[in-house]
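Report on one structure; see the data block that follows.
For this view, one protein chain was removed and the others were kept in their places.
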Amino acid sequence: MKLVLSSSPHQHVRRTTDQVMRLVLYAMVPGVLAQLYFFGWGVIVQMLIALITAVLTEAAIVTLRKRDIMQALQDYSAVVTALLLAVSLPPLLPWWITMTGSFFAIAIVKQLYGGLGFNLFNPAMAAYVMLLISFPAAMSSWIPPAELASHAVGLSDALSVIFTGFNSAGYDLNQLRFGVDGVTMATPLDFVKTQLGQGYTYSEAIGQAQFTDSLWSSASAGWTGVALAYALGGIVLIQQRIISWHIPLSLIAGVAVTATFLSMLNSDLYGSALFHWFNGAVMIGAFFIATDPVSASTTPKGRLIFGAAIGFWTVIIRTFGGYPDAIAFSVVIMNMAVPLIDYYTQPTVYGAKRAVKQTEGEP
Amino acid sequence: MPYDFDQIVERIDQQKLWTFPGGVHPDGRKHLSNQTAIDTLPLPEQLLIPLKQHIGTAGSCLVTTGDSVLKGQVLTSSPNPFAVPVHAPTSGKVSAIEERTTAHPSGLAELCIVIEPDGNDTWAELAPIENYQQQDKAVLLAAICEAGIAGMGGAGFPTHIKSTARKPVEFLIINGIECEPYITADDRLMREYGWQIRQGIDILMHLIGPKVVVVAIEDNKPEAFKAMQKVCEDCAAIRVVQIPTKYPAGGEKQLIQVITGREVPRQGLPADVGVMMFNVGTCYAIADAILYGKPLIQRVVTITGEAVLKPQNVWALIGTPVQTLLNKAQYQIKKQKVPTVIMGGPMMGFTLPSVNVPVVKITNCLLVPAKKELNLNQRELACIRCSACADACPVSLLPQQMYWHSKAGELDKAQEYNLFDCIECGACAYVCPSEIPLVHYYRKAKSQIRIQRDEKEKAEKSRQRFEARKARLEKEQQEREAKHKQAAAARKQATQNTASAAGDAAKDKVAAALARAKAKKASQAEATVAPAAEAPVPENDNKAKVAAAIARAKAKKAQQEAASEAAETAESTSSPADAESERKAKVAAAVARAKAKKAAAVQPAESPATNASPSDHAPAEASSEMSAEEQRKAKIAAAVARAKAKKQATETTATPAQPADDEAQTATEDDSPEAQRKAKIAAAVARAKAKKQAAESAAPAEQTDSEAEQADDKTVASNTQEDDSPEAQRKAKIAAAVARAKAKKAQREAQQNSAEDNE
């Protein structure tokens, strides 16, 4: 009788990579719904564009590399990358920019490094940084949250703007960006940065229209809701043990500590911790982006350092850098530091502590 | 140490234990097999006993094919302390000792003793130790070793080595954790044989003298816990504790951490932190060995999995084929997608290549999973560095890094990530969402590293041997050159003294020739005696061979030395080789001369005349032709001849052949084969010389010639008589070898020719 041989263990917990990735996708649903609610259908369109581009790119490159296509697609990693990139983009970004970004994320950042598990950088964030540097104007053309916008953006409008540049009524993107008060709306971060640059104080800046309808006086309408929705999804992920608490917590703490320190130095110039938390991509970054396992640190201590450093750089770049938001930059910077962090934060192996002591004790 | 003994005991009493990092919670499935009492098996048709069933070295086999053995009879022995013997599990006949597939993941064959039971199950005489408390510890340890006990928890480390306490032991931990899913062998053993385990614990306490004994049982075995509590309640020093279920809590280092909070240092032993640990099965076996004198010939094995109808525990004799156990539990092959039998548990067990593999001392479970029972399909995906493995690792390793480097073949880097601290528990691979067989990679890397290490050692050894050889050759070369110089110097001196030396030399030659002639005669006498003397002493043949080998080696050495000098000597001068051999020859010749004179006195007319005249010519010619080697041979002949000369003397004084024969016989008996051989050599050499002489001085040497012929005939006759004697065989072999050598040479030449032709 022939028996089949295999190596132990023969038992396996029933959670696989694709399940992990699918759970991440489910956890994004609240955030995406919030974005849909506040910023219209554009986000869904962007997601579709990015998704299709990513999957096609992945399939094409995997074929070129002569690997198993189905296996590569079934792990859902391309889907997750595409969606993370899409939700970070301005909702009415021209379609070809989204496509470029999605292609860049999969082809250059991921597959050229050897595919899933081998990429040094977080693909979504590296692509975002590339787009931000290449198309700075388009990438900062956020439309105002729905309740502040002068023109509501429906599905057909969104499609039309993204693919043609004009909506059905003939307005272009810049016209759509006018707020109710007739001023071009920027993101709160952008706005505050501009205001500070013009000599206004921080408290004066956040007294403006964007912040009137917000949950807290220091955060902005829409953005707060989106951030909270993503945080909710992230907490579910932690509860499901898909991600560990280390990176989100340390990242949020890193933001808080840095921001609080700066605002204590000069509250007129620097935003508070709450301002930084609930504006821009801090929450989605903390729970969904920085926790990308491939490019993040893998040791318990290393994860804390990794997260905290991202938080630190985010506030520093937002405050002193040229770009309004900085999660993408911070993540990419820290991705580069991961091998170093991992090397120096190896956990103490069983029995090693005492061994060190003993060797010290020996004459 | 973070906690001292009292604090730890206090915590144990309060059931406040430590924990280890990581760990997983696989489905235990213990209820499958722990419901029924331990059953017995029918006697199988064949038992396969691998010689090595433990960590360490195998003993050498004490039985041969066809031997009858009794139950419990020891089958192997070894002087190595790391070897434990194996025993016959039942009475029967050894039907074979050969390589069979054994219980090893590789499925490679190892040497096994195959026993066919006779069905009587007759015990060998048992030697239980009475009043072990009064016995010396060494006696008990020896008894444990003799009983063949090796750790029954899975590692198979020889128990007598482990229990030899070198450091004071505070905690003696009895491991009844059995953290692997499915396995219930220890569970049932504790439930049913608690008392005997207790006896084993008592013996270990006597041996080791711990301050406290902790019996650790996982909290998913409440019955076993109660049973052990019951048997241990009278002893204040024993504490039975429940350990939270978490895999791999039963690992030695992990359990020590859970109970004492201490960590065994790397490359250290549990004894380094005052702990010693034994499996409950080992305790049972120790009690068997000491109190009943029974060696370890059976153990409890769990047969479980959904592909057997009746999962259960059985007492299986060591060596029982797996097939027998599967039959007992009613294995349903149809319930499996592909036939798979796992020896051990699902986490650390290994798949068997065949059902004829025997149960060994460390076999605790046979797992036959049904189709969807275990997630066996290993659909390996890329590592996404999710570090779930690092979270599950009980040793706080970084499995993802080790995997990365192991897979890439960067073995030194893998080692940097402490590859060798991995206990191969499988927790990492269990949780891996990409289903990477991580442990498999580690095992491969580890074995590669070990082999590389061995290769490196071997290369180093080879290098040393090579260099030593080179040095030796160089030294020899130098010595040779030095000798040449010396010889040249001696030669110079010698030529100056030629005139005075020549006369002496000539006389020597005469004497030597005389001696040779004597030798011939002697050999004739001897040849008749030799076969008779040789026949009854076949045992001496070997000795004789050894002696002969030594003699030959010496002869060869001397010959080599002499030869190197001979060449020069021969071409330059007629004076004998070097000073020393000359001197020796002189002495020998002088003695021979004295003997010869004596002989001549008795028989003045004949004997000298026959030999003297040719030998007068011969030495003169011989000295120019004979190389030093021949001179040396002549010396041997002379030496032998001396003894024989006496005999001749007695013969010529008209005494009958009787005493001479007697003497020869006593001589052969005294220094027996060696002397015989020497005599033969002498005879052969003498023959050769005689012929030469005869050719050179034909007329006067007639008698000698005929004598030589006679000798030849005799030798040939004796050779044919001794056809089956080793000597003859050897000669035949040499002849064959020479023939082969010639054939080879011819072949090579032919090849060369053909090669040349081709060119």
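A and B label the chains in the order they appear, each numbered from 1.
Heads up, the rule we're going with is that a residue touches a chain if its C-beta (ideal position, glycine included) is under 8 Å from a C-beta of that chain, and two chains touch if they have at least 3 such contacts.
Everything that follows uses one rule, which is that contacts and distances are computed from a predicted model.
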Choosing from "ABC transporter permease", "Ion-translocating oxidoreductase complex subunit B", "Cytochrome c-type biogenesis protein" or "Basic membrane protein A", the absent chain's UniProt record names it "Ion-translocating oxidoreductase complex subunit B"
The one of B:67, B:110 or B:192 in touch with the missing chain is B:110
Among listed residues B:44, B:158, B:295 or B:353, the absent chain is touched only by B:353
Per the whole complex, from B:130, B:223 or B:380 the residue touching the absent chain is B:380
By the document's definition of touch, the residue of B:11, B:206, B:413 or B:443 touching the omitted chain is B:443
Against the hidden chain, chain B presents residues 101-102, 104-110, 338, 353-354, 377-378, 380, 437, 440, 443-444, 447-448, 451, 455, 458-463, 465-470, 549, 552-553, 556, 733-734, 737-738, 740-741, 744-745
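Quick note on the criterion: only the chains that are shown with their structure count from here on.
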The distance between the C-alpha centres of chain A and chain B, rounded to whole Å, is 66
In the complex, the residues of chain A that touch chain B are 1-17, 19-20, 71, 75, 77, 115-118, 244, 293-294, 296, 298-300, 342, 346-355, 358
Touching chain A in the complex, chain B uses residues 20-21, 24, 26-27, 105, 107, 181, 253, 257, 262-268, 273, 333, 338-342, 344, 346-355, 367, 369, 374-376, 378-379, 381-387, 390-391, 394-398, 400-401, 417-418, 421, 424, 426, 429-435, 437, 439-440, 443
